[in-house]
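The structure under discussion appears below in the form of structure tokens.
Shown here: the complex without one of its protein chains, the others still in place.
Every chain is named by a letter (A and B) in the order it is written, and numbering of its residues begins at 1.
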Amino acid sequence: MESEVMKVVLDGVILNRHSFSLAAQGEFSQGIHLVSGAVGSGKSTLALAIAGIFPPEQGMISRPGIDSVMISMQFPEYHVTGMTLQEECTSWGCKPEKIFSSPDFFTKKHQSPFAISRGELKQFHLSCILEKHYDLLIFDEPFSSLDCESKQRFCQRLSQQKKGVTILFTHEETFLPRIDRIWEIINGVLHDRGAPPEAISQWSGAPPHIKKLIGQGKTPKNISFDDVLEAACRT
Amino acid sequence: MQDVRIRVCAGAILSCAAFLNLSGAAAALIWWLIFSPRLKSINQIRPVIGLIGMIGIIAIILQLTGGSGFSYFGRMTVIILIGTWLAAEYQPGEFLHFGVWLLGTRIGFELGLMAEMAMQSLVTLLRDFDHIRTALSMKGVPVTPITILPAGNLLIHLELARARDNAELLAVRGYQNGGTLEPVFLPCKRDIVAGLCVIIVLFFALFPFVNFLYFDSEVLRGLL
Partner (left out) sequence: MIEIRDLRYRTLHIDYIDIPEGITTIIGKNGSGKTTLLRLCAGITVPESGTILIDRTPPRQTTTGWVNEFPDRNMLFSKVYDEISSPLRFGHVAPDTADCEVRNIANRSGISHLLSRRVYDLSGGEKVLVALAAALATHPKILILDEYDSHLDREHCDRIEHLLRDSGCDYILRCTQQMETAAGSDTILMFDEGKLVHAGHPADVFSYLKETGYYPFSWRVRL
């Protein structure tokens, strides 16, 4: 029997909060999706709604073929349930040997999650999340608090995600993974810009350096660091 | 009730009246029914029901052991309702204004500051608890009394960390002792009417007490 195709379907979804109202309609199919939007446009709320944490005020969000869901929230403290990094690792269902074999965390097993820097805590929890497979993986500002090298490593790991639906909500401009679809929130509406490279020209929230390249007739094939660099180096 | 001065005094008097005796509690309840948004003032019904349930258990024990359980239950329930009304009417910043008006820019400001930060802590405590519950649910950990205990540990840790952050912020912003503020209040006619009605509630609470004193003194004279 064929397994159901994994996707997230937003059908007439309306999200209302004190400072914004967001209308969302569309399908997130298998692959990596990028959702951009200004601060306060409702990205985090949409992320939580897609994860099933908050129901929408109107409309429906369905997840056919999806058995497991995980959301990485913007602030790593919100995920902490253990008193040490080792307890925290176990709470994610990860094998401590795998996580603590990394030089970044090798000596920190028994430290409190709040004793390490914010960026280190973020790196730690992203490592735990990426250690397991989830049919639907949502990242709300995964790059915030990460240093440049960690951002690059995260992009590399994300690019290795072969199955499932991955949705990235982010403001990041420089270090991005290769993505399959671009979405953006403008004036309270979620717009599907399509797949790169065509979607990149339609993307009004594109980073300034990508917009400059488009202006020079050098539209990148995708939005990853290497793709943008390749486009910039074209003659 | 817009004016925090009238509200705090009303809350204090109503609570005392409700505590004194059942007639005071009944009068306070009628006041609450007339002047508060009633059930709308109960932001989160479950903790209130929980509290009333707890009081109910104590009341039953009291009644069974020869005390006035029903009176206790009635009076305490009204006090809780007055408390929920006070909490629902709270507007950010007003404790600072109230403190300075009452006790000046040194002690009053500091007490008002403490009260404001306490209210902030309560809000953030509830938010942190929600975040922890979400994190537990995302990790597939069922929320049970056993799994919630480490969460309690974590909440304490988060509150202590926040207290440290606040202390640093106060220091960096130059806080040493007291502060300047011109208290501003916006009373309206309804506040004044409600405030006057609190006096009537107090009368109902004191009247049986006065009666008791009179009766008691009559008995005493008789005995003597």
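The rule is simple: a residue touches a chain if its C-beta (ideal position, glycine included) is under 8 Å from a C-beta of that chain, and two chains touch if they have at least 3 such contacts.
Please read these numbers as outputs of a predicted model, since none were measured by experiment.
The chain not shown here makes contact, within the complete complex, with A, B.
From the set A:I116, A:V165, A:I179 or A:I223, the residue in touch with the chain omitted from the display is A:I116, counting the whole complex. Within the set B:T65, B:T144 or B:Q176, the residue that contacts the chain not displayed is B:Q176. Of the candidate positions A:Q25, A:T84, A:S112 or A:Q152, contact with the hidden chain is made by A:Q152.
For the options A:G40, A:P55 or A:G93, the residue in contact with the chain missing from this view is A:G40.
Listed here are the chain A residues that touch the chain not shown: 18-19, 37-40, 74-75, 116-120, 122-123, 141, 144-152, 171, 173-175, 207-209, 212-213, 225, 228-229, 232-233. Although one chain is not displayed, its contacts with chain B can still be listed: residues 92-93, 96, 105, 109, 116-117, 119-120, 123-124, 162, 165-166, 168-176, 178-182.
Here, only the chains that are shown with their structure count from here on.
Work out the mean CA point of chain A and of chain B, and you get 43 Å between them. By the touch criterion stated above, chain B contacts chain A in their complex at residues 131-132, 134-141, 150-151, 153-154, 157-158, 161.
On the chain A side of its complex with chain B, the touching residues are 51, 53, 69-71, 73, 77-83, 91-93, 112, 114.
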